[in-house]
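Left out: one protein chain. Kept in place: all the others.
To keep things simple, chains are lettered A and B as they appear, and every chain counts its residues starting from 1.
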Amino acid sequence: MDFSLTQFLHELWIARVPIAQGLGITVVSAALAIVVGTVLGIGVGLALTYGAAPLRALVRGYTDFIRGTPVLVLVLASYYALGTAGIQLGPFQAGVLALAVFCSSHVGEIVRGALQAIPKGQIEAAKAIGLTFSQTFVSVLMPQAMRQILPTWVNTAAEMVKASTLLSIIGVGDLLLASQEAIARTFMSLPFYLFAGLLYFTINFGIERFGRFVERKTHIPS
Amino acid sequence: MATNILEISNLHKRYGEVEVLKGVDCRMQQGDVVCVIGSSGSGKTTMLRCINMLEEFNDGSIRIDGDEIGYEMRNGTRHRKSEKEVARQRALTGMAFQQFNLFPHMSAAENVMLGLVKVRKMRRDEARTIAEKWLDRVGLLARRDHYPGQLSGGQQQRVAIARAIAMSPRLMLFDEVTSALDPELVNEVLLVIKDLAREGMTMLLVTHEMRFAFEVSNRVIFMNQGRIAEEGDPKDMFVRPQTERLAEFLKNSSFH
Partner (left out) sequence: MDYALNFAVVWRSFDKLLAGLGLSLLLAVGSIAIGIVIGLVLGFALVSRSGTARRLAGGYVTVIRNTPILLLVLFVYFALPDLGVQLGGIESFVATLAVYSGAYLAEVFRAGLLSVPKGVREAAQAIGMSRMQINASIIAPLMLRNVLPSLGSTVISLFKDTSLAAAIAIPELTFEARKINVESFRVVETWLVASLLYVGTCTVLAALFRRLERRLAIPR
């Protein structure tokens, strides 16, 4: 290496705006993908658990297809293919859409697993006191499912942050792309990559910590 | 004379090819305490679960206070009532389960309150007062804010019974409520049930506890292979069984 820490910090300072913007794009794209993906995923999970057989088969086909495809392929396909379908989406929207779809397949599995893990006796007890299905779902099933869903969902959220780096491949100005641009200017590959890595690590570590905090708060005393 | 609390006529239920209930009839009046005994596979639990539509039944009718449960005849064909109607009818009965089935994410009081708030549409403070009254009746007022995971099996079952009774059901259904309990915890639950019987609650119990059936019920039904084989006062039936099957059953169970 033929540069020093002070030189890097100096270059980092010069690049602070694009890097900060890149970080912003990373956070926003991940957050959007998580939110949209989770909403979709809950629908997928509900369909898989309570849907009629044809619906379940259709949704199962969807999730199996998405989960068997690498995220990068989803991102590239979304980027290239949507234009042809007449849907004009910029790289950011196309990328976030791909990530959201990916997220939904995972969240769907998580939700399905959690709902199916609830003992049948719970539904019977709710029926016995005269609750309708929607009352049962809101008061009995979902609260119990949430406790199982939350830790795994937090994992998925962290995966989404990591997957957001793939957007750089289709030209979205996220943290990784901003770092690459800084490197192209300064040739300081090592420190900029390390710095980006540090930022990603911090975000994901923070998400993990948050997840454990939520787990503790929602813990049922026993 | 008022209508029977419970009227079961010609109840039939099939699981695929197998018929588990082959035309069961049963009548109960207010204040009756009826125990249903029999070996596994006799259909006793299935019959109980048909009463609150936890099981669908294929033929026959069940009436609670004259209300036709689950199905109705429309234009000559048998139709299942709507989910909403079935839910409303389920609130006419209360059920306590072998596995208690308390909602683990709610305290004892909240378990008892849920039905009052959601089905009886009470305000939370009203519901809480009633919940605490019933928890007190089963001896667990001190545990009202405990979670099921913090309670013993016997305590959980008593909360489950309070949860069912708080809804003021016309008929209480007990599905082998002591079978999953350690022996030393069985008694506290039986005491609660005896208490309820003394107060005139109409109860239908599926049970293995022969001595309990003998002491508490004014009628015992012995089921065998989907049919009622014998029925009568336990004081007569247990001492002088009319059918060979009942005699065999009594011999093999721990009743003397």
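Rule of thumb we're sticking to: a contact is a pair of C-beta atoms (placed from the backbone, for glycine too) under 8 Å apart; a residue touches a chain by one contact, two chains touch by 3 or more.
A quick note: this is a predicted structure, and the numbers were derived from the prediction, not measured.
Novice: Need the list of shown chains touched by the one chain that isn't shown.
Specialist: Looking at the entire complex, the absent chain's contacts are A.
Novice: Give the residue, chosen from A:G90, A:G171 or A:G197, that touches the chain omitted from the document.
Specialist: Counting the whole complex, the residue in contact with the absent chain is A:G197.
Novice: Tell me which residue among A:A15, A:L32, A:I129 or A:L166 touches the hidden chain in the full complex.
Specialist: Looking across A:A15, A:L32, A:I129 or A:L166, the contact with the absent chain belongs to A:L166.
Novice: Which of A:L76, A:L89 or A:V214 touches the chain that is not shown?
Specialist: A:L76
Novice: List the residues of chain A that touch the chain left out of this view.
Specialist: Counting over the whole complex, chain A touches the hidden chain at residues 1, 64-65, 67-73, 76-77, 80-81, 83-86, 158, 161-166, 168-169, 176, 180, 183, 189-190, 193-194, 196-197, 200-201, 204-205, 208.
As a working rule, only the chains that are shown with their structure count from here on.
Novice: Could you list, by residue number, the parts of chain A that touch chain B in their complex?
Specialist: The touching residues are 119, 121-122, 124-133, 135, 139-140, 143-144, 147, 220-222.
Novice: Of all residues in chain B, which touch chain A in the complex?
Specialist: Chain B reaches chain A through residues 52-54, 83-84, 87-88, 90-91, 93-95, 97, 99, 101-105, 114-115, 118-119, 146-147, 149-150, 160, 163-164, 167.
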